[in-house]
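Attaching a single structure in C-alpha cells format; questions to follow.
Here the complex is missing a single protein chain, while all its other protein chains stay put.
The chains carry the letters A and B, assigned in the order they are written, with residues numbered from 1 in each.
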Amino acid sequence: MRETKAQIGNFFEDFAVGQVLAHATPRTVAAGDVALYNGLYGPRFAVQSSDAFAQAIGYPRAPVDDLLVFHVVFGKTVSDMSLNAIANLGYAEGRFVRPVYPGDTLSAVSEVIGLRENSNRASGVVYVRTTGRNQHGQAVLEYTRWVMVRKRDTQSPAPAAALPALADRVDPAALGMAVPDLELGRYDLALAGAPHRWGDYTAGEKIDHIDGITLEEAEHQIATRLYQNTAKVHFNLHEQADGHFKRRLVYGGVVISLARALSFNGLANAFHVAGINAGRHVAPCFAGDTVYAWSEVLEKAELPGRRDIGALRVRLVAVKNASCANFPLRAAAGEYAPGVILDLDLWLVLPR
Amino acid sequence: MRETKAQIGNFFEDFAVGQVLAHATPRTVAAGDVALYNGLYGPRFAVQSSDAFAQAIGYPRAPVDDLLVFHVVFGKTVSDMSLNAIANLGYAEGRFVRPVYPGDTLSAVSEVIGLRENSNRASGVVYVRTTGRNQHGQAVLEYTRWVMVRKRDTQSPAPAAALPALADRVDPAALGMAVPDLELGRYDLALAGAPHRWGDYTAGEKIDHIDGITLEEAEHQIATRLYQNTAKVHFNLHEQADGHFKRRLVYGGVVISLARALSFNGLANAFHVAGINAGRHVAPCFAGDTVYAWSEVLEKAELPGRRDIGALRVRLVAVKNASCANFPLRAAAGEYAPGVILDLDLWLVLPR
Partner (left out) sequence: MRETKAQIGNFFEDFAVGQVLAHATPRTVAAGDVALYNGLYGPRFAVQSSDAFAQAIGYPRAPVDDLLVFHVVFGKTVSDMSLNAIANLGYAEGRFVRPVYPGDTLSAVSEVIGLRENSNRASGVVYVRTTGRNQHGQAVLEYTRWVMVRKRDTQSPAPAAALPALADRVDPAALGMAVPDLELGRYDLALAGAPHRWGDYTAGEKIDHIDGITLEEAEHQIATRLYQNTAKVHFNLHEQADGHFKRRLVYGGVVISLARALSFNGLANAFHVAGINAGRHVAPCFAGDTVYAWSEVLEKAELPGRRDIGALRVRLVAVKNASCANFPLRAAAGEYAPGVILDLDLWLVLPR
C-alpha cells in the first residue's frame, strides 16, 4: 500500500515568507447560493436583494452580498492554511474591489507575508495576503489574515521572524471601486427601508441594532459547508466532545454575517462593505447562542472623484446572549466585556 | 449623539385609515428561493416543480409556488405592520392574480382600511389591504389581513372605530387570472401524481392527507428569514425564554406551507392557490411539533369563460401531534379542538 493521499493540512514549519498557495476548489456562485445566504442570515439591503433596484441605480443586476464573496474566498484557504490552526487571530487591509454577480466563478490565491514562532515553540503565527479572483482573473477581494498554526514538531527550527507592516485602516482613496457610478435620483429610500444617507451620520454615533437571532447547529453547518470551509471544529461533534469546548464551534464568518444582517436596522442604506480595516473574533459562539449587534460610526470619508457615494468607518460589535442597548465593549480592566464575540472595523458605502 | 436610526416599528396609534405604507425591501425571487422552498416543505405539484410540465400545458416556464409569493409579500409588511403585534388575527379577500416566475422582483404596498381600539385601551386591531407587485408594477397578489397591535401609550386617544366590510368568500368570477389558457390534452395525470380532476371532487368530501412532518428550529428560521420576515418571536430564544411560551414561535406561514405541501396527497392536481377566503392561526406551533393536515371540499365553482379549469373551495386544516384520520376541527362547546393550529379557506384551481 502507498502512502495515503488524504491531506492533513500544513503545519507552521511548512510555511515560508513569499510562498504562494493556489487554493482549491474554484466555485461558481449562483442564484442558489444567494438564496441560501438570505435564508441563513436574513439580510435586507435593497441593492443585493433586488435586481430591479440594483438596475435602477446602475448595476447590471443585483450583486452578490460582499460577505458571501468573503466567505467563499476564505473557505478556499482553510485546507491549506488552517486545518491545524489554533485560532484565527485577525484581519486587516481588506478591500472589495469589484462586484461579483451570480454565475461568476471565484478562486483564491494566498501569499505568505509574515511568520513568527510562538515562545512555547509549539505553534506560530502565519500572515497571509489572500486575493479572490473571478473567472476572468480579475481581483474581486483582497485581505490580510493571520492565524496561529500548530507545529508538526516542537523541535523543528523556526524561520526568522518576519512581521508585515499593516495599515491601521484602508485609505478611503482605495475604496468604492466595486460600486458603479450611481444614478442617485433613482435610489428609492422608501424601498431601501430608511431615509438616512451618508450625510445623516455623525462620527461617534452609536446604533443598537436591537434584534437578536438564535443560532442552530444545522444553520451554521449548512452555511460553512456552502463556503466549502472544511475546518473540523465546525462539523464534528464526535471529536469535539473530547475537546476543550465539548461541542462544535461556529465559524466566525457566520457571526460576521449575522451581525451585518442585523445592522440593517439603523444602517439600511449602507449597502456595500467596501473595506475591512480590522477584525477580531473575541470569543467563540455556539449553537443556542443568540447574537445581537451594535455599531459605532468611527469616521466619515468622502471618496475621491465620487459625488454619489460616501464611506462610513464603522465598528460593528456582535454580542451573545445580551442586549446591546448599552453598547457593551470593554470591561473595567480594558479587556472585552463578557458576551462580546466580534469586534469588526469596516468601511461601509452609502448614497450621498 | 443623535437619536437612534434603528426602527422599533409602528404602534396602534401610528396608524390611520387611508394611510399607505410602501414597504421595504424589494426582493428578486430566483431559482434558489424555489429550491429552498422545496427543501423546507416538500411540495410536489407538477406545474411548479417542472419547467417541462408547465411548458407543455401553456406556461412559459414553471411558476413560483403561490405561497412562496405570499410569504415574500407578507414578509415585507412585518417591519411596518407587526413588529409590535400581539397576534395575527385573520386573512380575507386574497387573490393571486398574476403568475410569478424566477427572476421577478416583488415589492409590497399596504393601505390601512380599518382600525378598532380594544376595550382594554392597551392595543387595537389594524386592518390592511396589501398588494404585492412585480418589477413592472403589475399586481400579483392582493389580500386583507388584520392584526392586533400594541399601543405605545395606553392613554393615547383612540381613532374612531372603522371596520371594513369583508366578503365571506372571493367571487369565483375573480379567480383564475394567474393561469394561462391550458392545453388540457397535454396535462399528464400520471406525471402529476393522481387521476382526479375538478369534476371528480364533491362538496362535502373530506380528505385526510395522512402524512405528518416534524418541524425543526433551523427549518422555520431559515424559511422565515428567506421571506425577510423580521418578527422577533421567531428568532430570539434569549428574549423568548422570558416570554409567555418560553421558546420561539413558528411563523404561521410555515404551517400554511406545510399543510399545503401535505395536501398534495389527495389534491395532487389542485396545482394553483387562486384565492384566500379566510384564514386563522388557531394555536401556536413550535419546533418539535409534528404537523398533519386534512381538507374538506366546501364548494365547487366553474370559472366564467374557462373550460380548462375549475375551482374548489377547500377548508385546509392543520393539526399538530395528532393524526387527521378523524378530521379534527371542533370540540364539544364549538371551540377549536385541541391540536388544531390552522383553519384556512382557500380557492384551489384544478384541470377539468
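Basically, contacts are C-beta pairs under 8 Å (C-beta built on N, C-alpha and C of every residue); 3 or more make two chains touch, one makes a residue touch a chain.
As the structure is a prediction and not an experimental result, all values here were calculated from the model.
Q: Which residue among B:K151, B:H209, B:K232 or B:R313 touches the omitted chain?
A: In the full complex, the listed residue that touches the missing chain is B:H209.
Q: Just one of A:A194, A:A223 or A:L350 touches the chain that is missing; which is it?
A: The single option touching the absent chain is A:A223.
Q: Touching the left-out chain: which of B:V17, B:A194 or B:L298?
A: Of the listed residues, the one touching the omitted chain is B:A194.
Q: Pick from A:E13, A:D33 or A:E93: which residue touches the chain that isn't shown?
A: From the options A:E13, A:D33 or A:E93, the contact with the absent chain belongs to A:D33.
Q: Tell me which residue among B:A218, B:V317 or B:V340 touches the hidden chain in the full complex.
A: B:A218
Q: List the residues of chain A that touch the chain left out of this view.
A: These residues touch the chain not displayed: 1-2, 4-8, 22, 24-28, 30-33, 35-36, 79, 102-103, 105, 107, 135, 216-219, 221-223, 225-226, 228, 230, 232, 235-239, 248.
Q: Of the residues in chain B, which ones touch the absent chain?
A: These residues touch the chain not displayed: 30-36, 38-42, 44-46, 49-53, 62, 102, 190-194, 196, 200, 202, 204-214, 216-219, 222, 265-268, 288, 290, 321-322.
Here, only the chains that are shown with their structure count from here on.
Q: Go ahead and note the Å separation of the Cα centroids belonging to chain A and chain B.
A: 36
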